[in-house]
Structure formats: structure tokens, C-alpha cells
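Supplied in C-alpha cells, the structure appears directly below.
Of the protein chains in this complex, one is absent; all others appear in place.
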Amino acid sequence: MTVPSIGTATLTMPFAKALNEGLRAAMTDDDRVLLMGEDIGRLGGVFRVTEGLQAEFGDRRVLDSPLAESGIVGTAIGLAMAGFRSVVEIQFDGFVFPAFDQITSQLAKITNRHEGALSMPVVIRIPYGGHIGAIEHHQESPEAYFTHTPGLRVVSPSTPNDAYWMIQDAVRSSDPVIFLEPKAKYWMKGEVDTAQRAVPLHASRIVRRGTDVTLVGHGAMVSMLLQAAALAEGEGVSCEVIDLRSLSPVDYGPILDSARRTGRMVYAQEAPGFTSLGSEVAATVMERAYFALEAPVLRVSGFDVPFPPAKLEGVYLPDVDRILEAVDRALAY
Amino acid sequence: MTVPSIGTATLTMPFAKALNEGLRAAMTDDDRVLLMGEDIGRLGGVFRVTEGLQAEFGDRRVLDSPLAESGIVGTAIGLAMAGFRSVVEIQFDGFVFPAFDQITSQLAKITNRHEGALSMPVVIRIPYGGHIGAIEHHQESPEAYFTHTPGLRVVSPSTPNDAYWMIQDAVRSSDPVIFLEPKAKYWMKGEVDTAQRAVPLHASRIVRRGTDVTLVGHGAMVSMLLQAAALAEGEGVSCEVIDLRSLSPVDYGPILDSARRTGRMVYAQEAPGFTSLGSEVAATVMERAYFALEAPVLRVSGFDVPFPPAKLEGVYLPDVDRILEAVDRALAY
Amino acid sequence: MTPPDDPAIVRVLAADGTFAPSPEAERYLPLIDALAVDDLQTFYRDMVMVRAFDLQATHLQRQGQLALWPPSFGQEAAQVGSVRATRPQDHIFPSYREHVVATTRGVDPIDIIRVMRGLTHGGWDPTDPRNGNTHIYALVLGSQTLHATGYGMGLVFDGRTGTGDPDSDAAVIVYYGDGASSQGDVHEAMVFANSYRTPQVFFLQNNQWAISVPVATQSRAPLHQRAAGYGMPSVLVDGNDVLASYAVSRVALDAARAGGGPQAIEALTYRMGAHTTSDDPTKYRTSDEEHSWAQRDPIVRLKTYLESKGAASVFFDEVDAEAQAYADDVRVRTNALGGLDASDMFAHVYSEFHPLMAEQERWLADYESAFEGGAS
Partner (left out) sequence: MTPPDDPAIVRVLAADGTFAPSPEAERYLPLIDALAVDDLQTFYRDMVMVRAFDLQATHLQRQGQLALWPPSFGQEAAQVGSVRATRPQDHIFPSYREHVVATTRGVDPIDIIRVMRGLTHGGWDPTDPRNGNTHIYALVLGSQTLHATGYGMGLVFDGRTGTGDPDSDAAVIVYYGDGASSQGDVHEAMVFANSYRTPQVFFLQNNQWAISVPVATQSRAPLHQRAAGYGMPSVLVDGNDVLASYAVSRVALDAARAGGGPQAIEALTYRMGAHTTSDDPTKYRTSDEEHSWAQRDPIVRLKTYLESKGAASVFFDEVDAEAQAYADDVRVRTNALGGLDASDMFAHVYSEFHPLMAEQERWLADYESAFEGGAS
């Protein structure tokens, strides 16, 4: 897609601020957009992603909801039926589960249940993942629960620029979008081009070109993969790095293309590995790029245990070394 | 494991009755075992699995719970803390989601959270799957949500004999067990050897020997795979069929062994394919049996859509033809 | 104490059809007085028509035409009274047994049949004006209460309620059962409704049973008492008295639409039939109980009252004939229902393009055509 350049407006800002600006833009564009959640109004959210928005748009558009996740998602559905587009904040990943029925049996299926007569433009923002040394329930990576659920779209930005644009695209989508925000990245600064849209919401992005091994991941894993690639280069191994961006649907085209070129792939995620998105991507790539692969797709992930106490998260979470170990193994085939 | 034969007591009974007898045996063996759920007492459950048990054991051991799934699982957890072993019935697969937080964030994690000081012997029985022409929410195959959750064990019997023994083993387990009952099989009769335990709870079982392709599945899929194998035989293709039985952990030994022998595998399930247990088994088998495979592991599954209205379930659900189509594809590599 | 004898109950017609307002009914009498004979006859016709349809659907299920049928038998007065109290601009969120509610608002009964036949999960389009803002059935108990509350929040935010004009101010009514009342979602719906003061009526049909479980398992206290804990007015009504059901619903809906915040109604009624066609109530309840409730049949009650007011037998005959024709028509149309196209499965999972849908639909089409072509 080539868009005539309309002049750039590139600003440097932290990831959380980019989300904030993206939400502000979405709310300005469309006055049917509402924000809902716990502590998102006066406080601006525990991560300050919605800071200032209640002051700007009023408490009818930025709602400090009662403390009940099923209630928040369930009323967001009713609001969608009344023509609103709600952006729900779940305070932390581990608190999405009380809303699970409303998400999987309702939100995800309502458009289908109505044979298309109703759309469900609800975005569920979930700060997710580890790396912040938090107590239990504050570091989960629940993407697999949602990617397994037909009717949901699931995305995760890894840079401020993507944060800024993807949240707007998610709000514009007529379908429910689970929007996973890597909380490890909230404070990371980066350039945001506010004039020109990045790639489409459901496109993956090659963030580094390489020829020997393809590394795939999303969210906070992307910078980890880039670090690993940089180190591998020092040892003469050329890694291609792909940021999934969209976890459901997965934009398989570029991934398969890359796998066919490099013949090797390592998939990295924070979530436990068993029955995970990594399983899906690995299985599909091995099936579809079967003849082109020189090695099985290797997966690096959280262990199949509950996320451990913070003092062990460094061991639990895949890091550069574990990624490189997998790269070595892939190369050894 | 060779156990000296202590005389057989083989009875023919339907699957639902075998579960009923298994529950009766478990309750007789251990008076800390309780049954909880909606309509399981006086009515004996909508599938009559608990028929007669309240009359026999009293309403303090077979509880007609208030109508609230989170409440049922949450109180079962409290009862486990008080030394009881609860067997919870969720009336239909689609109604397990209101209990999702209590299952994933509580039940699954409590033993770990207590560093082993408390065990959580709670069984959650879920009649699951299609083939009965039901209305919405009555035909889901939610296994992936549970197999992705560390701390849970997930099993599914496919025969009356397994139903009889596996429910008893699940009740005996000190860990939470999600017990998926293929409702299509409730009325299927089969032999139950009440004298001698079948294979262990977490073992898979080769139900048919073959040399060309390995077919893997669980629950109602197993008889479908056997039918497919029988038809394939007519065309000169020898299929090995494995009943997973345990979905988490997966007993990979025999599966990998079979894959290495046949070089080809088809995995069949009713659940949507994306990020599913089939993805996991396919990815792991392709990784571990990499050099032995002649073709990628192919997956046959429900489509990635909400389970359709009953009149389309015949198209949605994998059937013998779709399994055979995959077998043909696998052989064509 | 049998619940209908609760002194706090609003009842206008006694079980034997005599006009005998309970003390709590006094304040509603002006509304009853304002009803013309025509209105009463409409209530009667509604109930009889839908009972005939309901019976027909039960037969159709027995004949294998439907997967399942949940009868509304016995609950006609609670449903007709409340739905006739709504105004055209109101939104209706049923559970799954509200056949009377849905059809009275304009839903074609064949659309309910299509759900229970396994042809659709939804059945009708709530945005189509012909369906009178009736939302589709909710099968996950209690889930709809939150949708109704969210809808009510939308009405508040849009200023479509509470302006003081009952002809344009909208309200929402949500139906749920005694069993569903135990669900966390119902509580959360009440929390949100009271927090945002939605123009909403929580209409609980306490039909004494949740499948085989008696209401006493869900609550030892009368369920309408829950409302006070949220700061919400509530009323207990004899749900087998269509006049009382109408009056309390009218008052509650108009209070809600006028900005009075959410309101709760508990209608005491009885599921005279089985839970669904899969159920066998003899397993868990006595025929004594069933007989005692048969004495309170809502249709008989209104009929006796109408007779006492001088309604001619020709009216009843006409309604019976009309009901029979209505039910016959449903049977004919049910038998004529066609099947589904496999590609329907993929068409509406998402509103916007989704590659997996396109891919799987194509795969299935290719697979099926290869099949038809004989290749396997």
C-alpha cells in the first residue's frame, strides 16, 4: 500500500504515552468511543495509559467501572448493542479470567449468533507479561486462551509506533479485539509517526533481515529476539526477526516465506509452551514449509508451571541465552 | 505392569452407567468423596450419570448445588481445604466458562501457591463434544483451555471400561483433574472389567496396530479413527490408532514411538484447530520424531468458527471421510 | 407458607378469577381501571395463542422436528403482563423461555422454532423493527442481564431516557429465572445498573424450579428482597395474574424511564410443563404440587374474570380458533423449513475479512466438490 506522504510528524514518546495518544486520537475521531475499566478515570489507570482522558472527554466517555470484570465486559457488550465502541481495560492479565465467559461465549460469538446483524466493536486492553518483578497474577501471558477462541482478534504491539496505530485500528475494527500490551515495554521510548499509519493491524513485520534462522515472537519478546540476533551475528549467524503483531489471525505469508528462505525457525513466547500459540505456529510452519525446512521449528517459552515468584522470573522467562541456545540447536540439525 | 489375574468380573454396560458405577465405587471406597453440581441429586444429572447416588449416599454427599458454576468450583476448593474430595459436574461444556477464574487461577494453582502444603483433589466432569444435535453451548470441546493451564490434569475416556476406571483414578488423584466425557458416547455399550484396573490414568493406548499411518485422537474421535482405519485397510493402508486418554500430560512415549515406526501421523479432534491440543501434539511430534517422519503431522479438526447450529454439525465435525482425506494426503508426501 | 400467600404480594385477580385485590395491589388499581375490555381481551388472546404455539412446538419436538423445546406453559401471565407494559421504544432482553414475550413484541414464532431446530443460534435480528427491539435468547444463564444493563447505560449516555416524555424515553427489561438469580453475572448487572442508574427492570420469573432444583436451594429469603441491597425498589407480584403483572411492570418501566433508576420485579409463577422436552419432572416433583398450581392457571383465571365481566362465549371460541390456526401455521411452516449451506458457518464469525475464514471456506468447498466428483 503506497500512501502519498503527507508530511511527517515524528515524535519520541514512551509506549504507554503512545497508547494514550492513540486512544485520544480514536476518541477524537469518533465520539461513540468509550473507555471502561477499573481506575482508568481519575487515576488514569495503574499504568497511566488513560491519563488525562477523563479530564478531556468527561466521565461519560471514560468510566471508572465498578470492580467486576465480567460486569465490565458484559456491559461493554450491551453498549456495543446500543451503538457504542468500548475500549475495556483489564487492570492486569491475571484478572481477565472472571470475564472469561463474557469474552468467549458472548463477545466472541455474538456477531455470529446474530448472523452478522450486530457487530461487536469492543477492544479489551490487557497489560500482559512479565519482566516487572510483580506479585502473582500480574505477569501472565494469556494469549493462547484467546487465539483458540473463534470470533476474537488478538494483537500485540511491540513498539510505541505500533502501539499508537494498532490501538486506533483495533478501535476501528468492527470485531472484538484482544489487545495485549507488553507491560515491560510501557516505559520504552520510541519514535511515533503520527501522520502516517504503519502496516495494517493484522500484518506481521520483518524487523530484521537474515538468512540462516528465522526468529518469531511478539510483544516484549521482539526486542529479546533482536538482541539475540545481534549477538548471533557476532558469531556469524544471520537471523531474520519477525514481529508477529497479530496473534489471531497469524499473518502466515511472511512467516512461511521467511521459513522457506532460512530453513530454520525459533519461536519465542513468555507463555507456557504446552498447547500455546507457539505450538500452533510451529505446527503450521512445519506442515506448510515442510520441504523447505532443515530443522524442526523450535520453541522457547515459559515453562509449563504457574508463573513463579518474581525472584525466579529471570529463570522462567525466555531470555537471550535461551533463544540463542535454540538457535544453536536449530543450526545443529 | 503385570498384575496377577484375580478373576474377571466383566459386565456389559453403557458408558454413562460405567461412569455411574465408577463414581459409586469411588464413593464407597472413600467417604470423603462428594459429588456437586446442578441437578445431579434427585434428577441424577441431565445425562443420568449420577442416577441413584443421592438416594444411596444421601444429600450430604451428592449435592444439588445452587445454579452458579464459579460457586460450585470455588466451594469445591474450600471443601478440598477441609479434606473433602469433590467431583463437580458441569452440566454442559459451554457452561464451564463462568467458573474459569476459579479453575485456572485458583484450582490449578493452589497447590503450587501453597508450596505443596495443600493438595487439590477436585475432579471437574464435563460432558463435552458434539454429535447430539444440540442447541448452542451444548457441544463445545474446550480441552485446549485446560491443557494450556499448568496445574491441571486433563483426561478423557473413550470406552465404558475406561470411563469406569478413569473416573476412579481421577477421584484418587491428589491433583485437580478435568474429566472430559464425550457425550456422544454416553449411550454406547461396552465391556467393563470391574475386577481389574485398565492402564494408568495418564497412559495413552494403542487401540489398533498398523504400519503406514498413525491416527491419534481422544473421546468420540477414537471410534471415528477406528472406522477410518477399517476403511483404509480395505484400500490397503494400514493405520495404527492411538487413544490419547490423557490430554495433559500427553503420554508422548507411545505416540512418538508409533510416529517413528509409521512415519506419518494424523491427529483428529472436534475442537477448532487454531492453538489447540492438535497443534501441540503435531508440533511436538514433528520436533521429536523429525528425522523419522515422511510427512508432516496433519490435523483434522473443527473449523475455526463457533460450533455451528446442529444442522451443520455433520459438516463441522471431523468425520471418517475427512480423516481418510488426511490419511491420503499424508501418504501422498 | 406457599409463596403466593406472601402478604406483600401484588395480586388483583384471585386464583379463582374473582377481582380481589391484595392490600399491596391498591396503588396499582387506577392502572387496572384504565384498561379497556379490549385490552383484557388482548391479554387473553396473547396467552392463548402462545400456549397453542407452545404446545405445537412440544409436539413438533416429539415428532423429531426440533432438537429441544423449552415450554412457556404456565408462565403466560407473567410474560404477557410485563411485555404488554413495555412501550414500543423499549428494549427486551429475554432468557430462553420467553416465547410469549418475543412473539408479543413481533418476533415470528418460526424464528424461535428455527433456533430449537438447530438452524440458527440467534433466530431473529433485534435491529429489525419488526422484532420490536427484542434481543435474541440467551442460553448462558444470567449473561443477558449484563447486556441489558450495558444497553441501559447506552440509553443514559445518549440521553434517550429520563427526559420526562414517556412516549420517547426508552427503558430496558431483562428476564431471568430463579435459578439464574444465583449467577454472579446477575449480581454484577445489578451493581452496574444501580451505579449508572440504568432505566431497567429486572424481571425475575420465579417458576419455583431450576430444572430439578427447587428455589429454596437458591435462596431461603424471598428473591425480591435482594434488590434492596443495591438500593433498588422491588415488588413481588403474582405472576399468574396477568393484570397484576401488567400493572407492576408498567409502573416499574415508567419509573425507570422517568429517571428513577433500575427496578426489580419478582413474579411468582410456575413452570407447568417439563423444563424442556428432554426433562421428566416426575423425577423431582410431586403431582400434588403440579395439581395445586394447575388451580392457578393464568389463562383460566383471566377467562373466568372475563366471563364474570360478561364476555361472550363466541369471543373465547374465536380466540381458540385463531390460536389453532396460528399453531397450525407454525407446524406447516416448520415442516417446510429448508436446510443450511455449509458456507454459512464462515460468513458471520467476523464482521470484517479474516484470512482463516476465507481459507477454510475454500478448503471445505473444494473438499466437498471433490467428494461430489467421486474422488476421496
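Chains: A, B and C, in written order; residue numbering restarts at 1 for each.
Quick note on the criterion: a residue touches a chain if its C-beta (ideal position, glycine included) is under 8 Å from a C-beta of that chain, and two chains touch if they have at least 3 such contacts.
What you see is a predicted model, and the numbers here were worked out from it, not measured in a lab.
Of the listed positions A:Ala195, A:Ala230 or A:Val305, the one in contact with the omitted chain in the full complex is A:Val305. Shown as candidates are C:Thr58, C:Thr86, C:Thr120 or C:Thr217; the residue that touches the absent chain is C:Thr217. Considering the whole complex, the residue from C:Gly17, C:Gly184, C:Gly273 or C:Pro298 that touches the absent chain is C:Gly184.
Remark: the residues of chain A touching the chain excluded from display are 38-39, 41-44, 46, 64-68, 70-71, 94-95, 97-98, 133-137, 274, 303-306, 308-313, 315-316, 321-322, 324-325, 328. Interface residues of chain B facing the missing partner chain: 34, 60, 65-66, 68, 70-71, 73-84, 98, 101-102, 105-106, 109, 111-120, 150-151, 153, 173-175, 202, 249, 251-252. Residues of chain C that touch the chain left out of view are 182-188, 191, 194-195, 217-221, 225-232.
Definition applied: only the chains that are shown with their structure count from here on.
Relative to chain B, the chain whose mean Cα position lies farthest away is C. One inter-chain figure worth recording: chain A and chain C are separated by 41 Å, centre to centre, where each centre is the mean of the chain's CA atoms. Averaged C-alpha coordinates give centres for chain A and chain B that are 32 Å from one another. Contact of a single residue of chain A with at least two other chains is seen at positions 70, 98, 101, 105, 109, 112-113, 150-151.
Shown for chain C are the residues in touch with two or more other chains, namely 120-121, 140, 184-185, 344, 349, 356.
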